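Below you'll find the structure I mean.
All protein chains of the complex are present and in place, except for one that has been dropped.
Labels run A and B following the written order; every chain starts at residue 1.
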Amino acid sequence: MTDAPVLELDDLVLDYPLKRESLFAAPRSLRAVDGVSFAIPRGRALGLVGESGCGKTSVAKTVMGLEQPTAGHIRILGRDIAAMPRGELLGFRRHFQMVFQDPYGSLDPRHTIGRIVAEPMRTSMAKARKPVGDALEAVGLSAGDAKKYPHQFSGGQRQRIAIARALVTRPELVVADEPVSALDLSVQAQVLNLLRELRETLGLTYLFISHDLAVVEYVCEDIVVMFAGRIVERGATRTVLSAPAHPYTVALREAMPRIDRAGGRRRRASRTDDKSDATADRAVGCPYRPRCARAIERCATETPKLRPLANNQEVACHVV
Amino acid sequence: MALLDVQNLFIRIGRPGSTIDVVRGISFSVGSGEIVGILGESGCGKSLTAFSVLGLLPQGLNAAGEIKFDGRDLLSLDERDLCTLRGNRIGMIFQEPATALNPVQTVGDQIAEPLRLHAGMGKREARAEALRLLERIRLPNPRGALDVYPHQMSGGQRQRVVIAMALACRPSLLIADEPTTALDTTVQRQILDLLLDLVDETKSGLLLITHDIGVMAEMTERVLVMYGGVIVESGPTEKIITDPAHPYTRALLRAVPQRALGSDTWLESIPGTVPAPSERLQGCLFRTRCSLAGPECEIQPALLPRGPDRVAACWRLPQIEASAPA
Partner (left out) sequence: MTTIAEPPAEVVRRIRLFRYPGLTVGGVIVTTVIGATLLSLVWTPYSPLAMNMRQRFRGPSLEHVFGTDQFGRDVLSLLMAGAQNSLTVGIVAVAIGLVVGTALGLFAAARRGWVDEAVMRVCDFLFAFPAVLSAVMLAAALGPGTGNAMLAIGLYNIPIFARIARGAAKGVWVREFIYAARTAGKGAIRISLEHVLPNILNIIVVQATISFATAILAEAALSYLGLGTQPPAPSWGRMLHESQVFLSRAPYLSIFPGLVIVLTVLGLNLLGDGMRDALDPRHAQGR
């Protein structure tokens, strides 16, 4: 069991049902995740990037058991969580925990910090006191903070509380969905450093979701780029960011506003096109085709599959 | 003369018995065709500064000082005169395009509304002008977009429509409050490019409010860095990015994740949290988080010139300058 990856997704598909147009219309659904496979070995951090609606949050929710996969498997520590009996899953949940995006929304305003942090333990407050205190101290707060309420803390401190909640069961896997994007810049670095430190000291495995490439590179050695529910590119973060292969990854990297481009107004090299947020709605072909400057005929008829490049990099594109 | 000239602006929350100054005596100016940025974190007063220029401060907040637009003091204007300025001479672009648009009105009608109101156009004329504006903001299929409702558009398209509305009456000043924060990176890039083009074409001034150092670096010519309701540093963007003077700006630039791109170094995080307006102390507000703070920091330092075109407010500037640049 020790050499099994901590998290393994096998051809994961997730459909969301849509409202029927009428009582007699066929049920419709939206494919949020379309055949995603990846594995995270113990102690590694994988970053999942892509634009809103690309399915990255849906992947996280499915991993956490908040959504039932339409097809495919999720294995955590080698165990298929969808096939696990309910009672067993309850106990097994302590192995994987989640940190949410919004530190204001993810803490129940009516519960004390102690109760919030103890929540995943499913035990009495008396038994939880020690681990809750330890978890709070591990994230740089004090055990005495357990008596306070969320509104008494700033955004950065709340996110520390949310991290403490995710650590209290001593999990192997932590899923973090945009954990710093709602934080002030001067506080972001604190939380990013905390996540890095905790990973080193506790040997955690991360599935880290973000739209910010620099943040992903800071925390994760591996990266998966998603577009329209599919993986379009993956590999070592540094390789992918320094030499992106997929046109979408290239666009994503180029679009990042950079401090080293300061110099009054940026001189624009190329005029951007306006097919800004288009995706192909047909099931055949590459979903990025409408926005891709390099699209060829084949892109419309055949969905590209992931194929290996050098350096363990993989890309789903006919052109590169 | 500058297009917008703000002198010694205070914004005050008045509660019986106690008042809090959320913005404390800031001065800046924006010229025609110039892009000026206000950089700061939540609660630093950057958005309130923008709202005060438009006379749109929330209830209970008062502005004092001087806000001169084209030579007229906006703070002494009554609501009716302000209304004519707003959406006419000054265009506003908000953060959240989803809520800035009326969901039950077509895009065409919404753009035509200020044209009919301020420019006195007829129905047909306003519609033709709306179409021209939609073409100008490079919306795909502008003719079709006229009769579309906002919810049928994507976030990026909606923000383009918001920009078209702000442009409708050919304003000489645009104020954009976090215009791309709610958008995806690739869409953000397009909106930023559009804003740059518009400023180039129309020669209007742009006051860009953002918390994103990257956006600020790429877009603006001059920047004001705000912390706790005061300007701690201002000057040409490039110089501030490459050689920041104030300890806050220096710390911020060292804490940006981009700084660690392609290396294994750790970011230098800033300890503590941004103080809420109600817990502000006397003196330099950054001193509780500053590694250089000393006893003199309990007195508010004045903005002192640092070179010909920059200012910074810190007692420790001589020491910082003596040491190697950040």
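Just a few scattered comments:
The rule is simple: contacts are C-beta pairs under 8 Å (C-beta built on N, C-alpha and C of every residue); 3 or more make two chains touch, one makes a residue touch a chain.
In this text, all values refer to a predicted model and were calculated from it rather than measured experimentally.
Looking at A:Leu66, A:Ala83, A:Met125 or A:Ala293, the residue that reaches the missing chain in the full complex is A:Leu66.
Checked against the hidden chain, the listed residues B:Ala2, B:Ile20 or B:Leu117 yield one contact partner: B:Ile20. For the chain left out of this panel, the touching residue among A:Asp108, A:Glu221 or A:Asp260 is A:Asp108.
Set against the missing chain, the residues A:Gly35, A:Pro120, A:Pro244 or A:Pro257 yield one that touches it, A:Pro120. Although one chain is not displayed, its contacts with subunit A can still be listed: residues 61, 64-66, 89-90, 93, 97-98, 100-102, 105-111, 116, 119-120, 122, 149, 151-152, 162, 165.
Heads up, the rule we're going with is that only the chains that are shown with their structure count from here on.
Centroid to centroid, with C-alpha atoms defining each point, subunit A and subunit B lie 31 Å apart. Listing the residues of subunit A that touch subunit B in their complex gives 51-52, 154-157, 184-190, 192-193, 196, 211-212, 214-215, 217-218, 238, 241-242, 251-252, 254-266, 268, 271-272, 274-277. By the touch criterion stated above, subunit B contacts subunit A in their complex at residues 35, 41-42, 138-140, 154-157, 184-190, 192-193, 196, 211-215, 217-221, 236-238, 241-242, 248, 251-253, 255-262, 266-271, 273-274, 276, 289.
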